[in-house]
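Omission of a single protein chain aside, the complex is shown with its protein chains in their original locations.
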Amino acid sequence: MQTLLREIRKTPLLWTLAFVPIVLVAEAVAPHSHTLLFVLAVLAIVPLAALLSHATEAVAAKTGDAVGGLLNATLGNLTELIIAITALRAGQYMLVKASIAGAIVTNAVFMLGACLLLGGLRYHVQEYNRASARLSSGLLLMATVALLAPSAVADLEHLPQGGGILNKLSLGISVLLILAYGLGLLFSLRTHKELFASAGHGDDDKEAHWPIGTAVGTLLVVTVLVALVSEIFVESVQKAAETFGMSPAFVGFIVVSLVGAAAEFAVAFAAARKDRLDMAVSIALGSASQIALFVAPALVLLSYVVGPKPMDLQFWPGAVTMMMIATVTSAFITASGRSAWFVGALMIFIYAVFALTLYVVPPAGQG
Amino acid sequence: MQTLLREIRKTPLLWTLAFVPIVLVAEAVAPHSHTLLFVLAVLAIVPLAALLSHATEAVAAKTGDAVGGLLNATLGNLTELIIAITALRAGQYMLVKASIAGAIVTNAVFMLGACLLLGGLRYHVQEYNRASARLSSGLLLMATVALLAPSAVADLEHLPQGGGILNKLSLGISVLLILAYGLGLLFSLRTHKELFASAGHGDDDKEAHWPIGTAVGTLLVVTVLVALVSEIFVESVQKAAETFGMSPAFVGFIVVSLVGAAAEFAVAFAAARKDRLDMAVSIALGSASQIALFVAPALVLLSYVVGPKPMDLQFWPGAVTMMMIATVTSAFITASGRSAWFVGALMIFIYAVFALTLYVVPPAGQG
Partner (left out) sequence: MQTLLREIRKTPLLWTLAFVPIVLVAEAVAPHSHTLLFVLAVLAIVPLAALLSHATEAVAAKTGDAVGGLLNATLGNLTELIIAITALRAGQYMLVKASIAGAIVTNAVFMLGACLLLGGLRYHVQEYNRASARLSSGLLLMATVALLAPSAVADLEHLPQGGGILNKLSLGISVLLILAYGLGLLFSLRTHKELFASAGHGDDDKEAHWPIGTAVGTLLVVTVLVALVSEIFVESVQKAAETFGMSPAFVGFIVVSLVGAAAEFAVAFAAARKDRLDMAVSIALGSASQIALFVAPALVLLSYVVGPKPMDLQFWPGAVTMMMIATVTSAFITASGRSAWFVGALMIFIYAVFALTLYVVPPAGQG
């Protein structure tokens, strides 16, 4: 407990944990102040996500390489997963799909671009390991293709009404994706772990000495807190979005992705500014891969348990295009193993153009 | 003749040549047992394709570099070509187009992926010649773009009824593609043959001593046999497909491609397991290029002679997307010159997702 408190005192970001009780109280006191609740929920989720990420790593550090790697890989996008499950339970499928698509694009374009820009502002030209970047981006490219195949490839407009076919297809593909994810864990944690060596989240010196009890306890408590705050977030976001003129697609794509990945941003940005672009690139692309291979199919499977009706994997056409552009662009950019600030700046411009387009012209279907 | 018999005795696959007379007899005895005829025809085509490939190489070995290379390159996909011509004569254009699209995707994704997986299961990391892989994949990318341009680029929905425009466009593009193919032969067999040196089908020790008479005779006889069995295959496939719940698109895309390329699979897989990934990659990508630059336009031109009406080059949208994804992915994957088993496994997953999608949601148009 003291370790935890010391950690919190050292890290200014964690001071905003104060927003967690505030938002829970505010929900009880003023359940209809949607905009206020939305803002408070965002402010509360960011430090919780950071703490969740620290706790996961602390547990991972104590449980040895194999289980630890598995934990890190599986819980790396836990915040996104919890928010999406909450949205799933509320039947807000457009928000869920937008947050999946947005998480891939935000990780592969914004996070990568910001790392290249931040690193480039400090170092004239940054070199990094091309081979491992190429591996990460190749896996991301293939993961995204597998996820998007039904949306891109199937002649979905001519489907008979009812959509049972689409659900069967999405279920089959989810099983294939999770199978691929399992093989990927085998590959990165066992047979070829040396290829991913530099991709560790580092910071071991800081987390390593959390006692296992504190770590597991923190993990459990914070997971519950994230779930509670996520519920307020998802409830308030629709109404608040209307106030700000945002569509559910924009909120899911941009706001949820940025909020959910805040903890990883912090780690990746710090790495980029220390000229450790290998780690930054690996976090950005690895996180995007994990969304495609694990979070997305897991949500389809979970929708059968917790959702009002099964969710399918059909994304709106613009989301498909953005995900494909994001993965091809990041694959091409990281293939060279060199970077300068303008490359990162251009990626952020692309993200800004995506965001602007999505803000001004939201997708028609709200399914 | 004895050479041929010795060859057959040595190669267990060729024992299944016994299915050739069986399917021909079965067709005469039970012309309405479509499923049985379909299965028998598949079992008969596979060894015939292997024998055709051996005979082509034997003739090529005797006729010197230039003519031999030309023969190898032109007859490399002879089985696919014969099956497609048979379908063309029967007016089954959806089956023909699906088999063109499927051959490109099957070669560039499944065959390449299986090579990387099989090689990767035996060798920890496989290195191969990046420069020649890049050349092959660059040529495939451009060949596919040229083939797909009308489907991808033209505003075909707004075409006036009648479709004469589409046929004129397809004819013009077919002439351009075959011209490009001719220049490609000049390039790979004459001006820059050293770049393709390692791409030879090897096995020279085995075939080289076939007498030229045996080789040419085998080539001719087997071509006639493939044509006969293809007729049974194409006749029975529609009805059999309905029994198995497959659409013509699925049959053309998956079944015909796998059956037609079986002989090349055998050679490429053997090369991959001997750590000769250069050759495996070159066979997979070269075969896909040849479909785009030679087989597809040849079928358009032949449709004016043997088909009930001219065939055009308009593919259904999902096929266009799958071909583009297949070539971009294989280009990206082979650009690194390194591979491990999971890369191959992911490619096979993508192929499985494509197949599943096509099985569950067949394209609407059956044109």
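By written order: A and B. Residues from 1 in each chain.
Rule of thumb we're sticking to: a contact is a pair of C-beta atoms (placed from the backbone, for glycine too) under 8 Å apart; a residue touches a chain by one contact, two chains touch by 3 or more.
Predicted, not measured: the structure shown is a model, and the values here were computed from it.
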Identified contact with the non-displayed chain, of B:L169, B:A215, B:V300 or B:V361: B:L169
Given B:L139, B:A268 or B:A352, the one touching the chain that is not displayed: B:L139
Contact set of subunit B toward the excluded chain (per top definition): 131, 134-135, 137-139, 141-143, 145-146, 149-150, 152-159, 165-166, 168-169, 172-173, 176-177, 179-180, 183-184, 187, 191-192, 195, 328, 331, 335
Hidden partner interface residues of subunit A, rising order: 124-125, 316-318, 321-322, 325, 328-329, 332-333, 335-336, 338, 340-343, 345-347, 349-350, 352-354, 356-358, 360-364
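Basically, only the chains that are shown with their structure count from here on.
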Distance between the centres, which are taken as Cα means, of subunit B and subunit A, whole angstrom: 40
